Every structure is written in structure tokens, then in C-alpha cells.
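For this view, one protein chain was removed and the others were kept in their places.
Note that the chains are named A, B, C and D in the order they appear, and that numbering of residues resets to 1 at the start of each chain.
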Amino acid sequence: MPRSMKRASKKAGLPPGALIHIGEKKTEKVKITLIEYDEGKFQEKEIKNIDELIPFNGKPPVKWINIEGLHDVEMIGKIGKHFNLHPLTLEDILNTGQRPKSDDFDDYTYIVFKMLRYEEKEQEVRSEQVSLIIGSDFLISFQEMAGDVFESVRNRIRNGKGRIRRLSGDYLAYTLMDAVVDHYFLILEIFGEKIEFLEDEILENPTPRALESIYEMRGEMIYLRRQVWPVREILSRLEKGASPFIQESTGMYLRDIYDHTIQVMDTIESFRDILAGLLDIYLSTISNKMNEVMKVLTIIATLFIPITFVAGVYGMNFKYMPELDWRWGYFAVWLVMIAVAVIMLFFFRKKRWL
Amino acid sequence: MPRSMKRASKKAGLPPGALIHIGEKKTEKVKITLIEYDEGKFQEKEIKNIDELIPFNGKPPVKWINIEGLHDVEMIGKIGKHFNLHPLTLEDILNTGQRPKSDDFDDYTYIVFKMLRYEEKEQEVRSEQVSLIIGSDFLISFQEMAGDVFESVRNRIRNGKGRIRRLSGDYLAYTLMDAVVDHYFLILEIFGEKIEFLEDEILENPTPRALESIYEMRGEMIYLRRQVWPVREILSRLEKGASPFIQESTGMYLRDIYDHTIQVMDTIESFRDILAGLLDIYLSTISNKMNEVMKVLTIIATLFIPITFVAGVYGMNFKYMPELDWRWGYFAVWLVMIAVAVIMLFFFRKKRWL
Amino acid sequence: MPRSMKRASKKAGLPPGALIHIGEKKTEKVKITLIEYDEGKFQEKEIKNIDELIPFNGKPPVKWINIEGLHDVEMIGKIGKHFNLHPLTLEDILNTGQRPKSDDFDDYTYIVFKMLRYEEKEQEVRSEQVSLIIGSDFLISFQEMAGDVFESVRNRIRNGKGRIRRLSGDYLAYTLMDAVVDHYFLILEIFGEKIEFLEDEILENPTPRALESIYEMRGEMIYLRRQVWPVREILSRLEKGASPFIQESTGMYLRDIYDHTIQVMDTIESFRDILAGLLDIYLSTISNKMNEVMKVLTIIATLFIPITFVAGVYGMNFKYMPELDWRWGYFAVWLVMIAVAVIMLFFFRKKRWL
Amino acid sequence: MPRSMKRASKKAGLPPGALIHIGEKKTEKVKITLIEYDEGKFQEKEIKNIDELIPFNGKPPVKWINIEGLHDVEMIGKIGKHFNLHPLTLEDILNTGQRPKSDDFDDYTYIVFKMLRYEEKEQEVRSEQVSLIIGSDFLISFQEMAGDVFESVRNRIRNGKGRIRRLSGDYLAYTLMDAVVDHYFLILEIFGEKIEFLEDEILENPTPRALESIYEMRGEMIYLRRQVWPVREILSRLEKGASPFIQESTGMYLRDIYDHTIQVMDTIESFRDILAGLLDIYLSTISNKMNEVMKVLTIIATLFIPITFVAGVYGMNFKYMPELDWRWGYFAVWLVMIAVAVIMLFFFRKKRWL
Partner (left out) sequence: MPRSMKRASKKAGLPPGALIHIGEKKTEKVKITLIEYDEGKFQEKEIKNIDELIPFNGKPPVKWINIEGLHDVEMIGKIGKHFNLHPLTLEDILNTGQRPKSDDFDDYTYIVFKMLRYEEKEQEVRSEQVSLIIGSDFLISFQEMAGDVFESVRNRIRNGKGRIRRLSGDYLAYTLMDAVVDHYFLILEIFGEKIEFLEDEILENPTPRALESIYEMRGEMIYLRRQVWPVREILSRLEKGASPFIQESTGMYLRDIYDHTIQVMDTIESFRDILAGLLDIYLSTISNKMNEVMKVLTIIATLFIPITFVAGVYGMNFKYMPELDWRWGYFAVWLVMIAVAVIMLFFFRKKRWL
């Protein structure tokens, strides 16, 4: 079972909306970054204390507050208070076992989904929950820890090239989601390569380890599907104009990611089908091997058992056994045994066992 | 088959709406508790006789009547009469084999679902039917027996902290449902741990007992799904404002539980997928083991059968067997036998059986 | 294949609406009963000749004509003519291979479904087609043979207690359907017990007979699902007010049966899942048994084959075999053979075969 | 793969609407029949030359032109021209690999579906494409070859009895479709009997031939489903009044065939389920047989291998083997061997192998 499928349930028994961080504490220090930009201006700074943000004035068109680390509940409470976030939103931000979803509130739209990254070193997929608060003049993103897939977005903002500096905060939100979904493809490619590798292994020399790999990959696919499928719903809702904080012109871009998530789903389903096929191959290859083992045993046994019997007969110590005294008895017995063996071999050939 | 999947059918043949308690009698004494509160006041008392409740005046905003034990049909009839409950509602309350559902009547909304608890001692999941009657100025909850998952809710009311004391009866109903759904996660976590344990067991040393565990877990998942799936429908209906007794502001909270039930469903489906995968692993591990057994047998048999034949040949008692008189015949035979064995071993190695 | 899954097709080639009884003739004599009642009056009589009914006056509010036996085509034609039934309706009544459905006509609503009863003696489920004609002032029910699940309904009418005498013919129709659906639960309970029995049998000592039972039960589930699923649709339509002959107040009761049919469907699906699981258990238990057999064979064979070879070697008759003349040769060989056997046993223990 | 599943693709590369007959040429001569009737009149004649039809006057209410044989492209082009048929319609009529569908044009409604007949002699299902053109005052039917399931319809028209002579062309179209769907039941009945036969065979003595039968039947079911499923859609559309050439009063009859096609689908699905079950039975019966074979081998081998070893030991030729000189040595060895065999038999009995 993929590690990421587990869900902490510390919350049971607490009032709804209680602020408790549920999930692994993945970073030591909470880091807050503020990026402010419009077509002409650009400013990027790290916020040491959340109070620096407050009073928050919405003058330059786009303000992106990025928060890495969720365990400082008090600070997140402050942010929530300042930006007028609903208690349920705060609860959802802090609970890292969320199913991807979007909720519309009076002052903002809340989107939560999973960012997946492949850690080359550990050879495993890391899952991190990302929450977006899209307001009329700000975008807040919450991550579980330092490091993300947004560096390219930041570079585009810094360079000031392209559409991004000309457009508003909802386009930035789209860009972030796009970066996340693009990384889903990367993950799928890595799985694709693993599956191909597995394919070769199973067709050539299937081992129980390959079976375990199939099983693990299946689990990963189940997990991925659970993470990607609801993203489709989110995008479908937003594209249809569910949120007042997303401009109509951004809809076309959202439709583009929507198409991408469908493609991701398609690929996941295909991988599942392929893995099911690999399991069939594996199982029947095992059967085939057993068959081959049995054939060897049967050939050797049925070849030698009858002639061993013949030898046994003439090993008996009866007083009166006429054959034993024959001059060519011994050679005759050899001929008989060879004849039996040759007949057997013909029989095997006819059965296509040889 | 999980015990809880059975349904008593004592009712067949009775008129619809007949008041008969169907199900196990799980408690000796019916216990009725009344909690009355608003933002300022709070009162909690046990009701000895149902007549104490009547005349019932709806003055303090929230009145929660909790009834534990369903076998006192007469008393429930009285309550039904006083609160003007429809005969079908009473029948449903008493029949503990209900599928979760909600029905809207003129004077109240009726919701029925299952409360699941894990009994640490007996190592099993206990299922109990909970019925909620949400009226304009009261909330009645019916349980099958003493003990529930609502203690934390009661504590929050007693402490007077948080939203609960400020809000009305429909919010209380939400809180109860939330507590129940939160416990579904607890149950799933326990199953998750069991599945992981099973996973390790099957990968290391699969026993028929593991197979039975898979089968039982599957049954439990089937049962869980049957209980959770309709809860989704209930919440979806209520959230969309189907009931006049649930305020619009509570809708947002109901949507939150709705999201949780979807997550529960997702997890159940994932567990089912994982269990199916485990079964595959189990079956093919069994196959692999058989394969290994067969290989050992085949190696030993094909190694010794031919040389045993050779020994048999020279155990024959023919008068004229020239080899027997050779000086080095015995050693030559040993050489032949060793050669045969070595060739066989090479053959096995080539086949990768060794 | 359950006997009940077959469909006679005598009709092919006949004009639509042709009156021909398709199905087994299950009773000798057609029996017609008329029950007339309102809150005050009650009359029950057997009708010898269909003409007694005609002229039919609709004065007392509820008239229930129950017909047992369908092979008297002429009589049914008369009824059809008198009550102005559409030719397709008559054809459907007579063709006992109908899929449950409801049709609305100008003068009546036609409902057809299956009544299932468990015959204790024959240990099998009996299926009988029931057609209801709900008119403005009458209810006609057609059954294939004598004996039904409506006796409790009749008793309630006779006793004059409860709602039934106060309400109109559509409520009576509901009561009849309710009685039928309640019996579905009875059938499911019997199957549930059979499945549990099967479960124990398969876990303890799986026999091919158990496999056949699984197969048969599966067939029964397929049949049941086919009968119950369309009933759901019928009730859904009627509850939504599709028929002018069903009063709005009866809708709530129909919704109740609707919920019951969903529960029946749920249970059928669960049983199917459980049966699939039992098949897996069965198959893998068979595999396990084979495995065990193979192990015993392998242990015995690999234990004795090598030492039998040793014995064979010293049974050779070579002139010059130095060991044969050694004083302790025989005992040395015994030691060798015991050593080989002990090593083998250690090997088996390591492999966990012992 | 059922022969009928193949689709010729001669057309690829041709313009849409190109008139080319795709499919087997199943008849030598094209035969055209014209039946004209109303309540009073009736005329039936064979048309030698398509020009006889033209000028076509629509005076008697119903004109049914039936064409058997599709390879005379030129003639069909003429008909198309005269009746103003759309090029796509003509293309569809000629291409016998159509999926059943209906299309509405300004002057007519086009319906295409498959007629299935069981050829007793060849023991196989024959599939033939039927196209219907329903105009305001005519009905044209195209068949691939002579012979159809419409003879009973023709007889009813000839006899002048029943509704058919009183009603218009759309009722005739319905009657033809009804005849086709009724024949689906006949086909299903034949399959039902085959499945029962197969069932008995597999339960008693499963052979690889039975496996092939399952596989073939499965293919037939896949084919049938593909042919019947779209008919459902056609009828659903027509019943809802999609075509102006079908009167509202015919809708009730169409609904009747609609119900029949659903029943056909139900039966096909049930058969598929049953065939899947039969495959399981087959496979596990094979497993059981293997098991039994293995048991016999194991019993014989484990019974004799140890005692053969004992015999081998005393066949050794050591000079000093004290047992050989004992007076009762031989009998003692027999006792030992019998004891070993008896112990083995007890062991087998305990394992329930005997």
C-alpha cells in the first residue's frame, strides 16, 4: 500500500473547524514569501513575521503569498483571520489528507490538490498538499514543505516575459495548477519506463519480485487516480465560471489543463490495463514453466521406470529363471530396454514434448 | 459474511407501518436523555418516564432528546404520537435493517444511518443504527444501545465553547453526523493497518489463513460501502436544501461531510482494489511455491532415476555379462553414473532451476 | 441455469396483441374472487362465472377482483372487453415471461411483476407472474395459480383494522406490492443462510458439489436481479406521479417500497460479491490441497530415491567391488543412507515443508 | 470470432455516399414485391422492372415495396432517385456492415437493423441486414437475400384480419420490427438450450471441446449484444416521436417492442454471466481432475517407494550382512514392509485422500 494512502485521523472527536495540523511535519521552519508584480513592477521578499503582511494593501495588481510548512497553526490562524477565511477552509488547509476539491466562499475561492514530485535519489514519488486561496487581489498558496514545482513560474515572473506579468492573479493560479499537472505527466513517464522495464523482465525471466512490482505499481496507480480524478471536477467547475474570482478569459486556459488531466486519467487507466495484462503474462509464464518442469520429469521418469523394472526382473534370485542362462540373454535385455526407450521417445515426439 | 449483513424479516406479513422492533435487543433498559441549551443556558437530565417530556414546550432554542434502546415499542409509539411522526417513520426507526436514507415530512426531516465503532476488546466492528428526527425546535436521536461516538459533541455543548451553543438544532444534527463520519475514518484506518499487516504476511509466508482474512476484509468492505454510499446521497440532498428544517448556513458544513463521505468511499474502493491485488499475489505465491516443490522433486528424480537404472542393470544375474568380470568395471560404472549426474546438473543450471 | 430463466416463444409469428397463454399451465381451474369493502362494509365472494361481474357497478369504493389461473383465454378476453383493456395489456397478462414494467393507459395503469415464494418442501424458489390493473374504482390482479403472499393483506381487510379499510384502491395495490417485496427479503434471507452454510463448507472441506452450489446460487442471483431491478423503475415512475390512478398520498408509501427494492438490490449485489469471493476461496483451497499432496510426494520421493540408489549400487554383481568385502561395509552404507535422509529432512524443514 | 463480426471495407478511399454494395452477394436475382392494401382492397405482385413502380401513385393508403438482394446498384440508385433518398441513405442500405440506427430526413425516416434467423440445417445463426424507408405513403424494405421472418406478417395482410389492414404504413413498419425482435427470442431460446446442454456436459465430463463451445457462445453473445443494443436506442427515439412519419398511436406499440429488446438485452447479459460461470466451473473441474490424478500418483508412489527401498537394501551383496542369515529375516522384512504400507494408508485416510 503506497505510504501516501494513509490518512491521519487525529481529528475525530474535535469540533468541526478545529485548527490542528494533521499530517507529517515535513519542514522545520515555516517560510513565507511575498511576490508582488504587475506589468511594470516586480518585488520578491521573504516575510519573517506574518504581521509584516498586515496591514495588507492590495495596490499592485498581483500579490502572491507562498507559505511553506503547515505546522505553525497560530500563524495560519492569523492569516485566516486577516483574509477572512472560513474555519472549514483553515481546517482543510491544515489537514493534509484532503481529497482535491474547490469551494467558493464570499471572499475567495479555495482549491486544494496534490503536488507530486519524483525524488531521483530515493526513487520514489513524493506527494505534497497544495492549497490555493484565490481572492480578488491576492493569491495565497500553502505547501507542506520547502521545494516545489513552481520555480519555472517564478522565473517567468522575474524575467517579466510572456503573458504572466500582464495578467491577474487568477492567471497566476492557473499557471501554478498547470505546473502541477505538467508534473503528473513526468511522473507517468517515469512509471511508463518502469512498466516497460517490467515488461521485458517478465517476458524474459519472471521472478516473484516482478509480481511485487506489479502489485506496487497497481497501488501507485490507484493512488494517482484518486488524486487526479477530482482535479478534473475542480477544473470543470472553474471553467464553467463557478468562481467569481476567475475571469472568463482564463477559462480557455483552464480548459487546456482540463484536457491534460483527462489525458492523465486516460494514461493511468491504460497503465492499469497494461499492468493487468502483465499479471496475466506473469501467471501464465509461471504455469508454462511448471509445465516444462513437469515434462522433463515425466520424460525422464517414463523413460527409465519401465527399463529399470526390466533390470529389476533379472536381478531376482529365483533358482529357475531360464533367461539367465541364455548365451545372449544379457544382450537381448539391452535390446529390449533400448527398444522401450526408443518407443517412448517416439511417443514424446508425437506429443510434441520434445 | 459479516454478521451485520443479515436482515431480520419478522415483519413480512404485517401491515406497513406496524410497530415492531426488528433486530437484536442490544440493551436491557431504555435510557432517555434530554439536553437543552442556548448560548447562555444549559441543562442535561435523564428522563425516567416519557411523560415527563409531555407537555413539551419548545422554548429554549435547542432541545436534544437522545433515546438509547429501541425495544420499548409502546414508549416509541408515544413519542411518535406526541411529535406527530408518520407511521412509516416509526416503522423505520424500529427496523434496524434500514438502508441509510432521509425522508422529508411536513413536521420534520427523518435521517437514518449507521454508526460504526471498533471494539478494541472483541477486535470487531460494531454497527448500530441511528435515527435522527430534525424538527423546527427539537432534535430526537434514536440509538440501539448505550454508548456512542457523540461524547465529544456532548462535551462541547457542556463546555459551552465553540459555535455549537450559538447555533440551532440543525447544526447539532450536522455535528452528530460529522462525528459518525469521522468514525468511519477511524474504522478505515484500522482496516488499513490490517491490510498492511496482511500484505507483509502474504509477501513473506502466505497461509490459507491469510486467504480467509482477505475474504473477510472483502466482506467488510462490501458492508461498509453499502452503509456509506447512501449517506452520500442523504448529504447531497440536504446540502441542496431539500429539507426546510436545515438552514442554508448549515449547507456549507454538510458539504464538508459530503466531501468526507466521498473520501471514505474512495478509500473503500482503494482497499477493495488492494485486496484484489493481494489475492493475486497470494494465488501466484502459492503457484510459485508449487513450482519450487516440483523443481526439487524433478531435480532429485531426474538425477537419480537414470543412475539407479544403471545400478539395476549390473544387479542382473545373467550368466554371461562380460562387464561384471572386468577389473575396473565397478569403477567405470561409478564414472558413468557421476558423468550422468554432472550432465544433468549442467542441464538444470541451463534451465535456471538451480 | 435457473428453470425460471427460460422464456417460451410460442408467440413468434403471431400478430401483436394475440391472446395466447404463454407459460406453464400451473393450475387446473381458474378461480375468481371478488372482495368489496369500504370503511364500513365488507363482502368477499367467489365468482363462478365471469358474467356475474358484469354489469359491474363501481359503488362501494374498493373492488378487488383476484384471478388465479391464466389459461382460460376466452374469459380473460371477456374481462378485457368489459374493463376496456388494451390488446397489448391482455397479451402481457397472458405471457408469463414478462419483464416487470408498468404502462399507463387512459382507463387504467397496468403493472406486472414477479411474486417469489420459497417452497419449503421442494427446497426451491417458485416464481409466479402477477399483473395488476389499477382503475379508478377497481383493482384487478391476475396470478398464475392458487396460493399467494397476499393472505395477510386479506386478513387485514377482513379484520377491518388499520388504514387499509379507510383508503382507496391504489393503497390496496401498494399493499399487494409491499407484500411481494417483503417476500423478496424472505427469499434473500434463505439465500443468506445457504451462503453462510456454503462458506463454512468451503473453508472446511471444499468439494466439487460446493462449486456447483456457488454456480447455482450465482444463477439465482442473476435471475433475482433481473426481476427486482425493473420493479425499482416501476416504483420510481409511480412515486413521481406518472399514473393518474395513484393518489399523491400513496406516493410516500411507494417511496417506502422503492427504498426496500433498493435494499434488495444492494443485498443481491453483496451476495454476488460474496459468491465471487467464495469461488476464489474454493479455487485457492483446491490449489493449496494440490500443493500439500505434491509436498508429501516430493518429501517421500526425494527422501528415498537417493538411498534406494545407494542400495542399488551395492546390489551390483561386479566381481571386483572392494566395499562388499569390508567388515563394516554394510553398516557404513546404513550410516550413509541415514545421513542422506537426515540432510534431506533438514532441507525440507528449512523450506518449511514440514 | 463469429463470421458475422467481420466488416468489409471496400469503401475506404471512396467519396461518402458512393453507391457500392459492400458485403457478400447472397442472392443471384434481385426480387421486388409490391403489396398494396387498405381495409377493403389488397393487391400483391412481383415487379420485374423497377420502372413499373414509376410513376408511383400514392393512392391506396399503404404500399409496401420489398426488395430482396442488394447487388443491383443501378436499380437501387433509381429507387433512391425516385423516392428522393439522400446519398448517405443509399450508401447505408448498400453497406451491409451497418450498425443498427435510424435517421430522419425531410421525406422519410430511415431505419436499419439486423434480422437473425437460425438455420436448422447448418446449425448456425444467419444475420441479414434489413433497411426500412418509412415515407408518408409508402414503406420500402431492403433485404440482402430471399427468405425472411415476415411471412406471418404477409399472411395477416392477405387474410385481412386484425388491426393491420385498418392501420397505416408506420404500423406495418412496427409489425416488421416486431417480427424481427420476436425472432431474437427464438435465437436466444436456441442458445439457452445449448447453454443447458453445455452445463450438463461440463458438470459431468468437461472436455476441451466444451471450452471451445463456451468461447464460441461468448462470441455470439458479443455479436448479438452489438446488434440488439442499438435497436433499443432506435425504438426509444421513435417512441418519443422523433419521426413525423410515425403516428402517435403507434408509439404504444413501439414501446412494447422496446420492452422486448430490453428483455433480449437482459437475457443476453444473463447468458454472458452464466457462460462466465461455466468457464469457472470448467477450469476448476480441470483443476479437480488434476488433483485426483496427483493423489493417485502420490498414494502409489509413497506407498511403494519406501518398501522398494527396503527390498533394495536386502538385495545388496555385502559379505557381512547379519540379517540375511537369520532364519525369519525374510518374513520379518515382509512384516516391516506391510507395516509401512499400513501406516501410509492410515496417513492417507487421515488426509482424506482415500
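Everything below uses one rule, namely that contacts are C-beta pairs under 8 Å (C-beta built on N, C-alpha and C of every residue); 3 or more make two chains touch, one makes a residue touch a chain.
These numbers come from a predicted model, not from an experiment.
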| item | value |
| --- | --- |
| Of D:27, D:152 or D:308, the residue in touch with the unshown chain | D:308 |
| Listed residues A:316, A:336 or A:354, member touching the removed chain | A:316 |
| Contacting the left-out chain in the complete assembly, out of A:145, A:242, A:294 or A:341 | A:294 |
| Missing-partner contacts on chain A, residue numbers | 151-152, 156, 162-164, 174-175, 178-179, 182-183, 185-186, 188-189, 192, 195-196, 199, 203, 252-253, 255-256, 259, 262-263, 266-267, 270, 273-274, 277-278, 280-281, 283-285, 287-288, 290-291, 294-295, 297-298, 301-302, 305-306, 308-309, 312-313, 315-321, 351-353 |
| Contact set of chain D toward the excluded chain (per top definition) | 1, 5-7, 9, 11-17, 86-88, 97-99, 101, 103, 205, 208, 211-212, 215, 218-219, 222-223, 226, 279, 282-283, 286-287, 289-290, 292-294, 296-297, 300-301, 304-305, 307-308, 311-312, 314-317, 321, 323-330, 333 |
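By definition in this document, only the chains that are shown with their structure count from here on.
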| item | value |
| --- | --- |
| Between chain A and chain C, the fewest steps along chains that touch one another | 2 |
| Those chains which touch chain D and also touch chain B | C |
| Chain D against chain C, contact positions shared by both copies (same if over half, else different) | different |
| Chain B on chain C, rotation in degrees - Cα superposition, rounded to nearest 5 | 70 |
| CA centroid of chain A to CA centroid of chain D, Å | 42 |
| Whole-Å gap separating chain A and chain B, where each centre is the average of the chain's CA atoms | 26 |
| Set of chain A residues in contact with two or more other chains | 315 |
| Graph class of chain-chain contacts, one of line, ring, star, complete, other | line |
| Chains that touch, pairwise | A-B, B-C, C-D |
